Each structure stands twice: as C-alpha cells, then as structure tokens.
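Here the complex is missing one protein chain, while the rest keep their positions.
Entry: chain A
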C-alpha cells in the first residue's frame, strides 16, 4: 500500500505500524507515531492496521532550547 510518511510517499510491504517501523529500520527506537493526525500509542503498534493513503508522522526527540 502507498502511505505518506513524514511528507514523503512510501510503499509499505506489510500492514501494521510495527511493519512500517521495521521497514524503516527504526525498530527499538524511542518514537511517537500519528496516523491521520491521531496518536497511536506504542502498545498498539503491533496491531494497528494501516490503510492505503494514510498519512503517518513519526517523531523523535532532538536537541532544542
């Protein structure tokens, strides 16, 4: 399926958020994920099924003041 992830178009081979995170080599990282502007808690990443056209945001902490 085709997704928009952090503004870029991406083809996901699997179906869940966990699949997406793994495909992006981000497994095990401290992240927060939004799908279509709703936060999906970490505890649901394994089960949350994405749909074609979903807009996903993945964020993390960086240096800031």
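Quick notes on this structure:
Note that in this section contacts are C-beta pairs under 8 Å (C-beta built on N, C-alpha and C of every residue); 3 or more make two chains touch, one makes a residue touch a chain; residues count from 1.
Following the convention adopted for this analysis, contacts and distances are computed from a predicted model.
Of the candidates "Ring-1,2-phenylacetyl-CoA epoxidase subunit PaaB", "Na(+)-translocating NADH-quinone reductase subunit D", "Thiazole synthase" or "Alpha-ketoacid dehydrogenase subunit beta", the chain left out of this view carries the UniProt protein name "Thiazole synthase".
Although one chain is not displayed, chain A still touches it through residues 5-8, 10, 24-26, 29-34, 37, 39, 41-42, 57-65.
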